[in-house]
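With one protein chain held back, the other chains of the complex are shown just where they sit.
Each chain carries a letter (A and B) given by its place in the written order, and its residues are counted from 1.
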Amino acid sequence: MEDFIRLFLNVEVMLRTWPLLKQGLWMTAQLCAVVIGLGLVGGLFLSFLAMAKSRWLRWPAFVVIDVLRAVPPLVLLIFIYSGLPFAGLDISPFAAVAVAFFLNNSAYYAEIYRAGIQSIPAGQTEAARATGLTSAQAMAYVVLPQAVRNVLPDLLSNTVEVVKLTSLASVVSLAELLYSANMARSLTYNSSPLVMAALIYLAFLWPLVRLVSRYQRKLAV
Amino acid sequence: MDGLDRFLNTFFNGAIFARYLPDMLAGVWVTIWLAAAVIALGLTLGLLLACLRSYGNRVVNLCIIVFADLGRALPPLVLILIMYFGLPGLGVRLSGPLVLILVLGFVLAAFAEEIFWAGLTSVARGQWEAGRATGLGFTQTLIHVALPQAIRLAIPPLVNRVLAISKMTALGSVIGVSEILAVASTAQSFTGSAAPLTMGAIAYVIVFLPLVILTRILEHRYAWKV
């Protein structure tokens, strides 16, 4: 028990390594902002393609979405980070992570948007068009706001996944929270920094996870 | 060599593909059985916890909820690193595959518990009453009346989650489990070519695309008209 506290819950080690983790946390925050922001926009774009009238837009969009859903994000990240330099494209770890997770998350966000938009009855669009709105206006002012509200729990839950996903950036040595914590662990020969990182993730994500559960009480019959 | 040739040679080098095919097949096999173990552990535990939760014992339910929240809020890689690098300090040395199966299994259990529970709470109250009114006990009604309906409701979201978590077996490469990604990375550093990475990505698509397609099929939702 004493060993456990010394190795995992060592306050002294935690305090000592906190500055390092704080820097990591800042990097994680930047990463989240970029990946979530790009993903939300890219996903919306991809969902429009997937619902396009022309099958020449629709089918490629589904292929892209499904391939992105079949490939683990870590594989995509390694492919971009280690593979692109072979094609003569040198890419920073941050850019590699941003691109990889942007692609991965666009696919997930796209599926959520699509489910939301398709849950809105056609009568809504018709009513909007009948009052003189263009189809883009009908989408922007009538359909999308309702759609987003319907799938808010899923958007939220996917956003939690994105935050967790950024921890994979540690694999390509981007100094985000988990990388810093693991670095601190190897410097101190003590696992407390990793536990502290876990607690930091929890502090941010537990409330969101509770919120998701609260919204998502029932499954559609 | 012109640009396209160089590109193909770098990413789709046939000779390298052929040389590493056996290794890659071994990696595919490891990925598949790791995923199978994770799914078996996660779904069984998740289902048990959801059933346990329906008995409504406050203390038990609080524990289940905390477990499910932790499993959903913590990045799996954090848990993997803590178990793989931290536990040996206490004299507990677990192999890479075991750590991976335990962590991902628990994470899947956390999600599965929430999904099964949402399914159980979606079963109409009248179904429970019909069961109890015909003399079935609580457990009998749970097993024969509520659970089959709950599981059916749970399948589409569950398959999505199973897919997402099975893919995380790629995290094994970080702790020396020789699954697809680890094989590809090793081969890449030996050959100095990106071709093994392409090969790895293709292998993942082949392994997981069937699951993706399954989610598409389930999307055209079957439902009981009641």
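By definition in this document, a residue touches a chain if its C-beta (ideal position, glycine included) is under 8 Å from a C-beta of that chain, and two chains touch if they have at least 3 such contacts.
Keep this in mind: contacts and distances are computed from a predicted model.
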_Per UniProt record, name of the chain withheld from view ["Catalase-related peroxidase", "Fe-S cluster assembly ATPase SufC", "Carbon monoxide dehydrogenase small chain" or "Amino acid ABC transporter ATP-binding protein (PAAT family)"]_ = "Amino acid ABC transporter ATP-binding protein (PAAT family)"
*Give the labels of the shown chains that the missing chain contacts, considering the complete complex.*
B
*From the listed residues B:N13, B:Q149 or B:S193, report the one that touches the chain absent from this view.*
B:Q149
_Residue in contact with the excluded chain [from B:N57, B:T134 or B:S189]_ = B:T134
*What residues on chain B make contact with the chain left out of this view?*
124, 126-127, 129-137, 140, 144-145, 148-149, 152, 224-226
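Quick note on the criterion: only the chains that are shown with their structure count from here on.
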_Residues of chain B defined as touching chain A within the complex_ = 7, 10-11, 69-70, 72-79, 81-82, 85-86, 89-90, 114-115, 118-119, 121-122, 153-154, 157, 163-164, 167-171, 173-174, 180-181, 184-185, 188, 193-194, 197-198, 200-201, 204-205, 207-209, 211-213, 215-216, 221, 223-224, 226
*Can you list the residues on chain A that touch chain B in the complex?*
3-4, 7-8, 66-67, 69-76, 78-79, 82-83, 86-87, 160-161, 163-165, 167-168, 170-171, 178, 181-182, 185, 190-191, 194-195, 197-198, 201-202, 205-206, 208-210, 212-213, 216-221
